[in-house]
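The structure appears below as structure tokens.
Yeah, one chain of the complex is gone here, protein chain that is, but the others are all in their spots.
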Amino acid sequence: MLQGFHYPRTPGGIASLNQAPPWHYSSDFLAIEFWADPAQVAALLPPGLAPDTQANGRAVGYFYDWQFTGEHDEFLDPARYQYREFFILVDALLDGQPVSYCPYIFVDNDAALARGWSQGYPKRLGQVFQTRLHAAPSKAAPQLVAGARFAGSMSANGQRLAEGVVTLAQELTNPAALEQRPVVNLLYTPRLAAGQHDQPAVNELVMNVPRDVHIAQAWVGQGTLRLPAAAGEEMSALAPLRCGTGIRASMSYIVDDLRTVKPLKPTA
Amino acid sequence: MLQGFHYPRTPGGIASLNQAPPWHYSSDFLAIEFWADPAQVAALLPPGLAPDTQANGRAVGYFYDWQFTGEHDEFLDPARYQYREFFILVDALLDGQPVSYCPYIFVDNDAALARGWSQGYPKRLGQVFQTRLHAAPSKAAPQLVAGARFAGSMSANGQRLAEGVVTLAQELTNPAALEQRPVVNLLYTPRLAAGQHDQPAVNELVMNVPRDVHIAQAWVGQGTLRLPAAAGEEMSALAPLRCGTGIRASMSYIVDDLRTVKPLKPTA
Amino acid sequence: MLQGFHYPRTPGGIASLNQAPPWHYSSDFLAIEFWADPAQVAALLPPGLAPDTQANGRAVGYFYDWQFTGEHDEFLDPARYQYREFFILVDALLDGQPVSYCPYIFVDNDAALARGWSQGYPKRLGQVFQTRLHAAPSKAAPQLVAGARFAGSMSANGQRLAEGVVTLAQELTNPAALEQRPVVNLLYTPRLAAGQHDQPAVNELVMNVPRDVHIAQAWVGQGTLRLPAAAGEEMSALAPLRCGTGIRASMSYIVDDLRTVKPLKPTA
Partner (left out) sequence: MLQGFHYPRTPGGIASLNQAPPWHYSSDFLAIEFWADPAQVAALLPPGLAPDTQANGRAVGYFYDWQFTGEHDEFLDPARYQYREFFILVDALLDGQPVSYCPYIFVDNDAALARGWSQGYPKRLGQVFQTRLHAAPSKAAPQLVAGARFAGSMSANGQRLAEGVVTLAQELTNPAALEQRPVVNLLYTPRLAAGQHDQPAVNELVMNVPRDVHIAQAWVGQGTLRLPAAAGEEMSALAPLRCGTGIRASMSYIVDDLRTVKPLKPTA
């Protein structure tokens, strides 16, 4: 009897990339609101999602420092159970309902890659960094005060693909203000069999259903984001026309479910 | 209309991990035959495959330096289109037919990870190294002569998981001697929806169908392999009881197909 | 006129590994006290330092997550201005004065390597990880409470060389209790000229003179450390015979000086 939620399937499930949920996550993150060319946002949407024309190309870029664990204190193996992530969510409509869709996401950990693909997050590998907050005062680390700056960057295959800065203005007294649209992704598993390369085994829109979300130490201010052009890449098509709110906060949640909201045709 | 065989699905398919096949591969590799505890080999086999009792725990460990490309000379971006790999194939039977099954495989590239999962290779990330052959004579590089030694190593999450050495004895005049059993893998895509964690969306045995296989510069001799124990890992259960033939060669092939040989029940 | 404190020396000094001090540092760290075989500690000491026989092999292992900057908010480029570190300090005597000596230290950043060598820290590259503290509550991240555990690990060249855990017991009300012995290192720059390989250009004992040291959020408890044996390595000779106090804290300081305390003979 083989174990393991993801590959490899093994007798003990220990060597597997991931065991079955629940998956616990803890993080520090930066969020930077921006507006891209609405036509470029629309061009990225999968079948079943429509452009949110009122959003006018609105999107958010995120830098996350993650720590994760299963039920057995796996966070005590930090070489395996930490990762860093950059992703973009664009505003869209699902049957008229405002949702977010993730067209690009990069992580530096294979377990996170596998988890992402099982949730419709189209993860690639990247090198992601984010300015740290430390308790001891120093010119080397910003504090949680107005005017403090936190930066993030992401590179893949040796090319810089994203750079952002959040300048803090004030602590957020009402965390509900950070409430997000639900994230609806494309769950897509292709088939390699000859003649079926465009007939995926799995092809559906799915809604993420995180639970037990906690936000702490949230500060808001101004964000700036750059998405430089790079050879062999397309993300710069979303290069910000203008930027908006920036957030720096800590967040935790649990993942153990996913909701199929719309099956798509075999050939997307 | 979104493009890209693997995630992310984009307007141009350029930023995708992989475009549709054919996928061209070129490599230098080491192969080391060994015999593991037959019970441990049997414990790794998925439903539908039976132990090859006559093989008595026979397996082969491989270290590969790969270069790959699509149709557009992508090998000219070596930061993205090279990778290194270690994997094990164990002897097994599919309805009485001798086949190989891959229980463990590690690569250092996300495109290779995605391609692997689409072929049933249960890839994780690892750091893999292999002694290089260079044309200029030096104590720093073995030549293709009897007694020359080529070594490989693989580590994941900071732990050394495999070490091997091939000592050359003679050039292989008959490449057919390297002919392998067909590789039959478990193609397995889990579902994250609550209540379905053990009801995979895809669950079948698949046979790899490489074509245009070329072997060159093949030398054979003696191999030795170590699979050290490591925390959070299981591969050392296959630790060699004895080792056999070692090979050092160059190989190329094309992948553009996969054959389903046996559907498995929704709950594996 | 070339600029840059370290290589490369350039017109602007911008591309240099480091500009001239002051260098500002901020961190979270774990410290784990242990006792090694006193003979093994003595065998590591350079000329001019004597074993601290009363210390009986006492040493401390440290895991650091660092952020650093010059005078121009370089911490806003976190891909370049963060690093992780593991090192060991052993108790020793300098002319009868209790000091610490660093025989082994590993970082993941070249600027940190260069700074280290200029202070007598014998840095090599390694992959270092440490459990993170995040403000949002989660099973994925320990809080600052009694019983919480923080772990660290370090690997080099694919081999695990150190693993440690600190279990918190109580907050430290008196930071002076963390006061350390001064660190005295071997500043050693070899010469490659034929016949001079054992006649270093620089060979002296130096004392580190950090200033503006701040400690915050300090908790103490119990520490455990492992230094596994590995091929081509020697650090496991210091494998703990028993472990003592564990600390988890945040620390910042400034480096802009170094004091030569004892010149050594050309041939060490």
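Order as written gives the chain letters A, B and C; numbering starts at 1 within each chain.
Just so we're on the same page, a residue touches a chain if its C-beta (ideal position, glycine included) is under 8 Å from a C-beta of that chain, and two chains touch if they have at least 3 such contacts.
Just so it is clear, the model here is predicted, and its values are computed rather than measured.
Under the touch definition stated at the start, the shown chains contacted by the missing one in the entire complex are A, B, C. Considering the whole complex, the residue from C:178, C:213 or C:258 that touches the absent chain is C:258. Shown as candidates are C:24, C:123, C:139 or C:160; the residue that touches the absent chain is C:123. Residues touching the missing chain, restricted to subunit B, are 24-28, 65, 67-69, 71, 73, 75-79, 81-82, 127, 129-132, 134-142, 149, 151-153, 155, 165, 214-217, 250-253 (touch as defined at the top).
Counting the whole complex, the residues of subunit A in touch with the unshown chain are 127, 129, 153-155, 158-160, 230.
Listed here are the subunit C residues that touch the chain not shown: 2, 5-12, 14-15, 17, 20-21, 43-44, 46, 77, 79-80, 103-105, 109-110, 113, 117-119, 122-125, 157-158, 186, 188-194, 197-198, 201-202, 231-235, 237, 255-260, 268.
Keep this in mind: only the chains that are shown with their structure count from here on.
Superposing subunit B on subunit C by their CA atoms means rotating through 180 degrees, a value rounded to the nearest 5. Shared residue numbers account for over half of those found at the interface formed by subunit A and subunit B, and the copies are therefore classed as meeting with the same residues. Ranking every chain by how far its Cα centroid lies from the centroid of subunit C, the top place goes to B.
Averaging Cα coordinates per chain and for the whole protein, the chain whose average falls nearest the overall one is A. Centroid to centroid, with C-alpha atoms defining each point, subunit B and subunit C lie 39 Å apart.
The geometric centre of subunit A is 30 Å away from that of subunit B, both derived from CA atoms. In subunit B, 158 are the positions where the chain touches two or more neighbouring chains simultaneously.
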